[in-house]
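As you look at this complex, bear in mind that one protein chain is not there, while each of the others sits in place.
Read from first to last, the chains carry the letters A and B; within each, the first residue is number 1.
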Amino acid sequence: MSAEPAAPRRTFAQRVLGEHPTAWAFVFPAMVIIVGLAVVPIGWSLLLSFNSADLIAPAKWVGLSNYDALMRDDALRDAIRHTVIYTVLFVPISVALGLFLAMGLNRKLRLIGLYRTAIMAPYIAAVAAQGVLFSFIFDQRFGVANALLDEVGLPRQGFLGDPDQALYVIVLIGIWGGIGFPLVIYLAALQDVPRELLDAAAVDGSRRWATFWHVTMPQLTPVTIFLVVWQTLLSLQLFDLVYATTRGGPLDSTVVIVYYIYNQAFELFHAGYAAAVAYVVAVFLMVMVGAQLVYSRWRTRHA
Amino acid sequence: MSAQPETATLAPEVRWRLPFNPWHLVLFPTAVLFALPLIWLVLSSFMSNAQINQFPPTIIPDSLHLDGWKTVLGDSDFPRWFLNSTIVALVTVVSNVVFCALAGYAFARMRFRGSTVLFLLILLTLIIPFQVTMIPTFIVMDWLGLVDTLGALIIPALVLPLGVFLMRQFFVNLPAEIEEAARIDGCSRLGVLLHVAAPLARPALAALAALTFLLEWNDLLWPLIAISSDQNATLPLGLTTFQGQHTQDFSAVMAGNVITVTPVLIAFLLAQRTFIESLTASAVKG
Partner (left out) sequence: MARLTRLLAVLAVAAAPVLALGCGGDDDDSGGGGGGGGSNGKPVEIKFWHGQTQGPAKLLQQMIDDFNKSHPGIVVSKDAGGVNADRMLQKVTAGLQADNYPDIAYIFGSDLANLAGTDKLLDLSDAVDKGDIDWDNFESAAQSAATVDGKPRAVPAFIDNLALVYNKKIFDDAGVDYPTDDWTWDDFLSTAAKLNDEDAGIAGFAWPGTGDEDTTWRIWPLVWQSGGDIVNEDGDAVAFDGKSGEAALGVVAKAASDGSVYIDGTAGSERMQQLFASGKMAMTIAGPYSLPEYVDGKIDYGVASLPSFGGEHTTIAGPDTWAIFDNGDERAKAAITFMDWFSKPEQQLRWIREAGSLPLTKDVSEAEDYDAYTKSLPGLDKFIQNTELARTRPTIKQYPQISQAMGKAVAAVLYGKEDPSAALGKAVDTANSELNVPGG
């Protein structure tokens, strides 16, 4: 694409494959697996979305009517709303808390190994275990959480049994179980912040907050972009936790998009419709991620 | 969020008054809060159904119940599942570290035709939920003759799109000047990656290894579809055989989870020191 001004004569390979033809050798193995395994699913589910199919009986071509139906689906709108609520809470909190804890854990303290392990532990525990665990802790009548509230003299809560609270309790469990990821990534990224920069800032007598904001944070930007994108994808694909704890209840208050897709495809035998929903969501996200990518490129180029 | 600037700015003033680092005030309660549910998980694996359901809840059971542990350790293909999980996790960790580093480096450092399209394709595969791609992936595994083998678990996870994305973001951030110096010294691109970039990215590679391991170690949805035989089951899949349609062997489920989590926790406890080695020097003054 953008021709370097002083570029010497380019080889044939460079003209066909771009400036660095060897790059193809670097990405080839990864692309074989990723693209290889993605082509079939992407094509398959696109075709499925134009069919009335239960994945059992022969499918029937229905053109765009699945897409037409989803425009008028109130339950889907609710699922999208729940997913958005989960996402706008989960992403910023998990990323900010992950950074904050990483700053704290990135130092030499007594017990630091235990701290790190304890805070990482929930991420290591499988989601299946989390389901059983929290159905006990947040049980309305017999759970530990309400026992604690009794102790303190606060009113009991419905938690997962209350349609107005369940989604937020799931956000809480999601953060508890998911914080390990941003934490590890930030811990790794903080190793890359050059010491000279920090030292220089310390000599300058910059206040810690200023050092953090002007020295550390810019260094962490690519990783933060990654984390925001990834945590967003993760929230939009929330499924396991809902499946293990509430199955979408009470009163559908925790039905999120992927749970909705799962229910349509595998409980209600509307697989074609489920594929259409997945496609609409995917295209929408793709546009968002693409825009973000273009924007961040534009920014780095003009920084 | 808002707590973060406050603590960061407050820290220096408060520090000289406390006999210990003020971070303890944050980290200790957080660690306890995060660990408590899991400690209860461990304890409950030694409880009977009645003890677990006691209200108000008990923390220390009045008698030990080893039934769950006996069921898991003595009565199932447990060692086999453990071995399978280990094989799948280790193979995918190695291959992810190698291939994601290669691809991530190319995307970060080299301009080549198709890079944007390929990168968007990677993101696309991240976006479509697994619930939708599960069945076609199964069809592909069937063509490859891998259904109900560990291969069906390993092949799709050899290169995780997430890993390529992660490594790209890390390499973008490394100072390019050092690499360019090496280039001038006559190093090939691969040489630069091996001798200059990869050592610098060691923490990132370690993070990638840890994440791949966890993803594969805990994965349940895909093994449910891809594996049918007991002898090819992974730990999470094997553990589902304790959770029945109408009843579940609760203490066995808990014991199984403890067994699944413990080796990983120990590994993390041991690894975190080397994993975050390079920081200790700079952290002394923090």
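Going forward, contacts are C-beta pairs under 8 Å (C-beta built on N, C-alpha and C of every residue); 3 or more make two chains touch, one makes a residue touch a chain.
Quick caveat: nothing in here was measured; it's all calculated off a predicted structure.
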Handout entry: Contact set of the excluded chain (shown chains only)
Key = A, B
Fill in the blank from the handout: From B:Leu126, B:Leu214 or B:Leu237, the answer for touching the chain not displayed is B:Leu237
Completion exercise
Touch assignment to the omitted chain, from A:Pro21, A:Gly161 or A:Gly177, lands on A:Gly161
Fill in the blank from the handout: Residue positions on subunit A contacting the omitted chain are 29, 32-33, 35-36, 39-40, 43-44, 47-48, 51-61, 131, 135, 139-142, 160-161, 163, 166, 243-252, 266-270
Practice task
For subunit B, enumerate the residues touching the unshown chain of the complex.
Solution key: 49-50, 52-55, 71, 75-76, 134-136, 138-140, 142-144, 147-148, 151, 155, 224-225, 228-231, 237, 240-250
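Basically, only the chains that are shown with their structure count from here on.
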Handout entry: Footprint of subunit B on subunit A - complex, ascending
Key = 1-2, 16-24, 26-27, 29-31, 33-35, 37-38, 40-42, 44-45, 55, 92-93, 96-97, 99-101, 103-111, 113-129, 132-134, 136-137, 141-144, 147, 150, 176, 179, 181, 184-185, 187-192, 194-195, 198, 202, 207-209, 212, 219, 221-223, 225-226, 229-230, 233, 236-237, 239-240, 257-258, 261-262, 265-266, 274-275, 278, 281-282, 285-286, 289-290, 293
Handout entry: subunit B - residues contacting subunit A, complex
Key = 1, 3-5, 7-9, 11-12, 20-21, 23-24, 26-28, 30-32, 34-35, 37-38, 40-41, 44, 52-53, 55-57, 99-100, 102-103, 105-107, 110-115, 118-133, 135-137, 139-140, 155-156, 158-159, 161-162, 164-166, 169-170, 172-175, 189-190, 200-204, 206-207, 210-211, 214, 218, 220-221, 236, 239-240, 250, 253-254, 257, 260-261, 264-265, 268-269, 272-273, 275-276, 278-286
